[in-house]
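Shown below is the structure under consideration.
Note that one protein chain is taken out, while the other chains of the complex remain in position.
Right after this comes chain A.
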Amino acid sequence: MPSVSERLVTPGRAAGGVALVAFAAVALAYPSIAPNPYLLSVGIVVLNYAVLSTSWNFVGGFTGYISLGHGALAGLGAYGTGLLVTKGGLPSFGALVVAALLVAALAVPIGYAALRVRGASFVIVSIALVLVTLLVFQSWASFTGGSRGLNVPRPFPGMLRPEHHRVFFYLFLALLAVALLVWWLIDRSRFGLGLKAIREDEDKAEALGTPTFAYKLVVFVVSAFFTGLAGGLYALWFGDLDPIFQFSILTGSYMVLMALLGGVRNLFGPLVGALVVGVALEYFKVEFGNTPLHLVATGVLLALVVLFMPDGVLPALGSLLRRLDRTTDSSIREVTAAELAAQRIGGEQHAQSRNG
């Protein structure tokens, strides 16, 4: 007999499954149904946000450490890829992988220093990372191109723009799928349980024998690797890098905003957040042009979510579904003697069938 947790297909799970299939279907068909190349490129930008936010959630969601510095890791991935192509002469996608591995390697000393502090201190250290990298890449113009920017050659020369968008849309979608798969694998593993224990109470986890620092460092490196890949893929797609945009505090803030909005404890939280915020951002940009008003609108959106759905959109939807279905209402439910007996008999039968 299956245990209580896996017994039912709950309304929440069913709705989640339907939503996931629907998202996958729409995403796969999107390049064919997008009315123009501009909207296709918006799709790519939103997917890029989804990958970045999911990558951020390896640290933010599992350990509860809020990094505003992940924009720097994305920027390093982007510049690493661009420089390896232009100066190193590597093939585009070889450069992408090498750059992401370099970002992951660099994340070891960065994490070693930053993960020693918690809470607000960690947030400030992570902001410092963005500022330092921005200064380095702006000032070291002979190598990085500085504020004049860095031109990254297209990986598919001769390909027309709509086709180029189409290919990159699927590349970002594939990267998103891999990032989600790895997050899911960690989520259900013993390693993931240790990480979540850190999020809940780090000292307590340590006292129970979890090497918390090593756990945090490993997951920070994994997060950096995916963030670097997202940044590098963006560089290959967009083809033009400027330090002021690549090493921006805004990038990291968007990742946090999207993950919080969707729900950091949920596999698909950052994706949902990216769909909402990403689409809203692009829409506000078209409506309000390049004024800071789109930032104000985004801020209002965040405030509303924090006020009314502090755990994010997905958990709010989940509890709404549970309220509609009164049978699984309470987390501590009364168990009748008959149910207990049934469980016991079921357990014995299970044990017998395993032994037999």
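Just so it is clear, contacts are C-beta pairs under 8 Å (C-beta built on N, C-alpha and C of every residue); 3 or more make two chains touch, one makes a residue touch a chain; residues count from 1.
Assume contacts and distances are computed from a predicted model.
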Of the listed "Hydrogenase maturation factor", "ABC transporter ATP-binding protein", "Glycolate oxidase iron-sulfur subunit" or "2-oxoacid:ferredoxin oxidoreductase subunit beta", the name UniProt assigns to the chain that isn't shown is "ABC transporter ATP-binding protein"
Sort through A:109, A:158, A:209 or A:292 and give me the one touching the missing partner chain. A:209
Using the touch definition up top, pick the residue from A:196, A:285 or A:322 that touches the left-out chain. A:196
Logged for chain A, residues touching the omitted partner chain are 4-5, 185, 188-194, 196-197, 200-201, 203-213, 331-332, 335
